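For this view, one protein chain was removed and the others were kept in their places.
First chain written, first letter: the chains are A, B and C, and each begins at residue 1.
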């Protein structure tokens, strides 16, 4: 039998899908999170509820949405409401189980920067900003982050805290009284990082063929490793097939090394 | 020609209708206010906008609604929204020109009691309560009151202020910063009372055949009279015809002495 | 995951003695059949919350289900007073908590939005605020002026009648919406009673019409005519004759109890109640169809 090959994006997407439970209500973003959710719904989580910040509940996209407000999210959905309602009645009220987050920088305590590189008033690089992520990071019961493992993306400390991870430590987030448990897993192309008892992201799993050294080289702080580092399940052909033939046939999000 | 005869309810209804201007957005109640609005819309105010606390905008009832939530208010209406929206987006936002109010007691300064006779904690008579009137009285640009002229209905001071008139005087209402101008006219079966510069209700007009003495006998305080008391326009046959033949054919609200 | 069950099962499982219950619906879609089932199952010490208690709570109070009432207008809409509720309040046998409509609905909005309070502009009417410690004030951090606040209301269980729902609980309502959406999201548990259970494809062909999503629904019951003597827009008319009769019936406690015996304890469910009303009433409440113009969502 010949070895299965896949891109880093496919690897991250499939590992993200594995984090979802049947029946989860997921606040979905475009790109890999959208693919991960659709993959999970087609496999182990048929009752996954996908909701979008545009105000769509129970979406069943029949094509890959380029934008988070694509009409395919509406056709066949269970419900549509305004944005004030989606953020208040669903997210703030506590009806969202899972939120996906991403950003230009994720730091040692899982804090996310999607706003600026450099000084806020005179930004070196002006990024898109929060969108829904400030509230998703605070109020979704569980948050997951999907991002390629690169040193510039994993600084010791973010330039700007767009969305709260564990701030300077788990106790600080808990003291703030926000309802969500914060970022529980960071899925990268090398493995998985999870917060330890202090809320610091540590390496807990490696993908097949990846090494602790690679992770160290590509993380902006001296990353700790779990007592025993798991290896993630090998990628299955049927998952790749679903992604390539049905979910992203043009490879818009999956071709890239992500 | 023979004299035109009518009930006190018809008299009050027609005089209330005359207070409405074409294009007014009216927060309508059931009973006489509803009839007055429909009469105005069929006569001098074809662009009158009737909105109901149930969340109906631009209603065109084809039958007389018994309740304020009758389905005839919805069929053919321009828009329907929830109650939070009708009270916030329309009334609190300042989109309502006219509100109609009523109550068991209206006092010298136009304050209204629709809550209790006697002590609130141990009521002698428990009345329905505010419903929408507390906010209508405060936030509608103009308020009108329709009520039969009886001593018990016009005490010097209400037992309970369900809805604000001019409190203890016009300056007190103005100081409170509420947006509405308060009760501008009280329509009774004897005439019209309007607030003077201090916000005290004084007699400003009499219906044909009614006297100042009748008003004095039926008001719970020594009611002042305007420098010159107007006489209201005589009732026209065509208004009565509309009311009796089309708007309240069974005389549910119009038969009574009101 | 279907949540279909009988109304009897839903009440037995989700409505308990001492609960804070909100049977939703402003004049429209009032779930009378659910109120009757609660009476039959003998629930006690309920706190009954509704902007307008209407006949459904007058009947539940008459049947001894209630300990307390939370309301903003107690009347028999278009008829007069709610005699049972009124006499119980005047006799001091029923606790109460009172708001204006906007205060009541704002409590639900705060509960639905997951907020600890909602601000309202001042009304200059002091007495209700003076008599209800839940009505407070806070200073607007921008103008420095005070606004009035109410805390969230989170009913233990909400009962919401709708025109149509799928078996998972995605529910569509048209006509007067009252406080239905806010109550559903504010409550801890939601029981849906529907005139019709439809295939999810019917619901999903018009997602903007779905007011209540399945993810907050605990039980879905198919209960045609559930709202009588209230009404369901497009399905049957409001039974104004009954609202007028209730005013007579409740003039005497005996007549009231006799009515409960005959129409609630004496029937097994909503279907038997509806049949008992008879042909002539069915005819009187029939509605001539009038359909909404078509709307194209498009296949994407």
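To be clear about the criterion, a contact is a pair of C-beta atoms (placed from the backbone, for glycine too) under 8 Å apart; a residue touches a chain by one contact, two chains touch by 3 or more.
All of these numbers come straight from a predicted model, not from anything done at the bench.
Participant: What shown chains come into contact with the chain that's not displayed?
Facilitator: Hidden chain contacts in the full assembly come out as A, B, C.
Participant: For the chain left out of this view, which of A:69, A:148 or A:169 touches it?
Facilitator: In the complete complex, the chain left out is touched by residue A:69.
Participant: Looking beyond the chains shown, say which of B:9, B:43 or B:88 touches the absent one.
Facilitator: B:88
Participant: Quick one: which of A:16, A:32 or A:56 touches the chain that's been left out?
Facilitator: A:56
Participant: Which of C:121, C:170, C:193 or C:218 touches the chain that is not shown?
Facilitator: C:121
Participant: Tell me where the left-out chain touches subunit C, residue by residue.
Facilitator: These residues of subunit C touch the chain that is not shown: 114-121, 136-143, 145, 147, 149, 151, 173-175, 177, 198, 202, 205-206, 208-209, 233-235, 237, 287-300.
Participant: If you put the missing chain back, which residues of subunit A would it touch?
Facilitator: Touch with the absent chain occurs at residues 30-31, 53-56, 65-71, 73-75, 80-84, 87-88, 91-92, 115, 120-135, 137-139, 160-164, 167, 173, 176-179.
Participant: Taking the full complex into account, what residues of subunit B touch the chain not shown?
Facilitator: Residues 23, 25, 47, 49, 56-58, 60, 62-63, 70-72, 74-80, 88-89, 92-95 of subunit B touch the chain that is not shown.
The rule is simple: only the chains that are shown with their structure count from here on.
Participant: Which word fits how the chains touch one another: line, ring, star, complete or other?
Facilitator: If you draw each chain as a dot and join those that touch, you get an open line.
Participant: When the centre of a chain is set as the mean of its C-alpha atoms, what distance in Å lies between subunit B and subunit C?
Facilitator: Computed value for the inter-centroid distance: 29 Å.
Participant: Can you give the whole-Å distance between the Cα centres of subunit A and subunit C?
Facilitator: Using C-alpha averages as centres, the distance is 40 Å.
Participant: In angstrom, rounded to a whole number, how far apart do the mean CA points of subunit A and subunit B lie?
Facilitator: Inter-chain centre distance comes to 58 Å.
Participant: Among the residues of subunit C, which ones contact at least 2 other chains?
Facilitator: 181
Participant: Using the touch definition from the top, which residues of subunit A touch two or more other chains?
Facilitator: none
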